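Only one protein chain is missing from this complex, and each of the others stays in its spot.
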Amino acid sequence: MSPLALVLRKYLVAAFVSLRNKAAYPGNLLGSLLSYAIFVFVFSRIWGTIYSGRAPIAGYDGRMAIWYFIIAEVTAFGFGRFFISLAQDMKSGQVAYLLSRPYDFVLYHYADRMGAAIPEAAVLLALGLSMGATFAGPVPLASIAQAFFLLLSLLLAGSIQFLLQFSLAMTAFWVEENTAFFWIYQKLSLVVGTLVPLEFLPAIAQRLAWFTPFPSIAYAPARIAVAYTPHEALRLAGLQAAWLLASALLCKAVFALGRSRLTVQGG
Amino acid sequence: MGKGGARPWWRTALSCMRFLATSFVVNVQSALEYRTNFLIQVFGMALNNAAFAAFWAVLLSRTGSVGGYVFTDVMFIWAIVPAAFGLAHALAGNIRSIGQIVQRGELDVYLLQPRDVWLNLITSRTVVSAWGDFLYGFLVIALLPGLSPGRFALFCAMTLTGAAILVAAFSAAESLVFFMGDSSSASGAFTEFLLSFSLYPETVFDRGMRWVFYTIVPSGFVAFVPLAAYKALEWRALALLVPASLAYTAASYALFRLGLRRYESGNQVGTRS
Partner (left out) sequence: MAVISARGLGKTFRTKVKAEGFAASVRGLVRPVWRSIEAVRGIDLEVEEGEVLAFLGPNEAGKSTTIKMLTGILRPSLGSATVLGLDPSRDRVALARSIAAVFGQRSQLWFHLPPSDSFRLLGAVYEIDGRELVRRQGELVERFGIGDYMDVPVRKLSLGERVRCEFAASLLHAPRIIFLDEPTIGMDVVAKREIRGLLEEVNKRDRVTIFLTSHDIGDIEKVCKRAIIIHHGSIIVDESMKSLKHRAMSRKIVGVKYAAPARPDIPGLEPIKRTQDAVRYEVDTGRHRIEEVLRFLVAAGEVLDITVEDEPLENIIAGIFEGEDRGASLAAAGRAAAGTRTEAAPPPARDEGREA
C-alpha cells in the first residue's frame, strides 16, 4: 500500500467504525427520522394552507416552498447536532488522550462524525423525497447534473456544518460553558434560509446574510433542488467551497490556539 | 404510627401541601446552586423561542395570515404553550424522566417514603430551563397588544390547566416504561408530536385529524381552546378546561398506578442530585 493510501485508510476505517457503532442503536435514528417527518408534515400543511389560491411569493410557489423546506431540513437534521457530542468530548478530557494519537485531530473527528452522519442524512433525504412526492408532487430533479450538484452541495453543507460546530465546540479550551454559542449558531442557521427561503427575508437581512456562512448551509442545496440552473448551481457550489476552505482554516486555527493553551496549562 | 386512613381528609391534604411546598423550595435551592447554568438555560430557551418568533414575523409579513391566524394569534400560542410547558417542568420536573428513573431502579427512594409515589416522584426536581420557558411565556403575553387585567387572569388560569394537562400527558407517555421496558423512543416521539402540533396554527391541519388534538395529543386544550377563549375573553372556557385537566390527570395517574404494580426495581447505585 502506498503511504498516502495508508494515511487515508485510517480515516476511512474511523468513518466505518463510527457508522457501525451508530447502526447498533437504530432507535436513535428512528427518533431523528420521526422528528424530521413530523416537521416536514407540519410545514407542508403550513405551506399548503398559505398557497391555497395564492400567487407565488418571492419567486416560490407552494410546491417549491415545500421542497425547499424538505432539503434545507436534511442539512439541519443530518448535520446539525455535531456540537453536542464534540463539546462533551472536549469537556470530559477525552481530548488529551486523543491528542497523543498519530493522526490529524480535525480530520480524524471529521471522518468519525461524517462516517455516521452521511448515511443518516441519506436516509433522511430518502424519507424527505418520499414525503415530498406525497405532499408536494413529483421530485423536482430533472437531470443527472442537477442530482449531482444537489448531492455535492449537501456534502459541502454537511462539511461546513461540521467544521463550524467543531470550532465552536473547541471554545471549551477557553470557556467552561459554551453551549450558548452553539444555540446562537443553530438558531441563526434556522432563521437564515432553513425555515423559510432566504428570499423571504427583508431585503437588508438578505444582504447581510450573504456575508455569513448560513446560505452555504441550508439555502444552497435547497435552492439547487427547487430552482436549478447550471449557472446558479455552479455559483452556489463555488461559494460553498470557499466557505468550506474558510471554516477548515478557522477550525485548524482554533485547534492550534487551543492546543498551545492546553500545553501551557500542562494538559 | 398506625394507618393513615383514620385521619380526617383535610389533615392529609394539608400535610401533602406542606410537603409539596417544602419539596419545591428545596428543589429551587438545589437548582440555584448552579446560577450560571441557570442563566444560560434561560437564555437558550428565550433564544430558541425568539428564533421562531422571527420566523413567523418574516412569514406573516409576506402572507398576512396563515389559516386565519395573524401574528398576535401565533404569538399567543407561543406564550401559553411555553408558559404551561415551563410551569409543568418547574413544578413537576421529573415528568419526562419517569422512564429513565424507573429503568435505573431509582424509584426505590420514592417507594420507601410514606408519600404518594407519583406525586413525590414528579415533584422532586425542578427543570432549570423550564423557568426560562415560563418567563418567556409571560414576557410575550405582556408584549401582546390588548392585554387587560381580566385577560391576564384568564391567561394565568389557562396556564394552570394547560400545565396540568401537559403533566398528565407526559407522565402517561413515560409510564409506558412499565409495560414496554424501554419507553424512551415512544415518549420522545410523543413529546415531539405534542410540541409540534401545539405551536402551529390548528387550522393548517385537516379537519379529519383535528380530533387528535382533543384526545391523545391534547394540543387543543393546551393551545387552541385557550386562544379562542383569550380573544373573546370567554371565562366559560374554564368550564371545559378544568374538567378536561382533571380527567387527563386522573387517567394518567391510574395508568401510572397500574404500571407500578409491574415495577421491577434494579441494582444501580447512584446519588440524588
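Odds and ends about this structure:
Here the chain labels run A and B in written order, and each chain numbers its own residues starting at 1.
The definition used in the following text is that contacts are C-beta pairs under 8 Å (C-beta built on N, C-alpha and C of every residue); 3 or more make two chains touch, one makes a residue touch a chain.
What you see is a predicted model; the values in this text were computed from it and never measured.
The chain omitted from view is touched by exactly one of B:47, B:109, B:160 or B:212, namely B:109. The omitted chain makes contact with subunit B at the following residues, 1-4, 15, 18-19, 21-23, 26, 29-30, 33-34, 106-109, 111-116, 120, 181, 261, 263-265, 267, 269-273.
In this text, only the chains that are shown with their structure count from here on.
Centre-to-centre spacing of subunit A and subunit B amounts to 32 Å, using the average Cα coordinate of each chain.
Those residues of subunit B whose C-beta lies close enough to touch subunit A in the complex are 36-37, 40, 43-44, 47-48, 50-51, 54-55, 58-59, 61-63, 66-67, 184-185, 188-189, 192-193, 196-197, 200-201, 203-206. Chain contact summary for the complex, subunit A toward subunit B: residues 27, 30-31, 34-35, 38-39, 42, 45-46, 48-50, 54, 57-58, 177, 179-180, 183-184, 187-188, 190-191, 195-196, 200-202.
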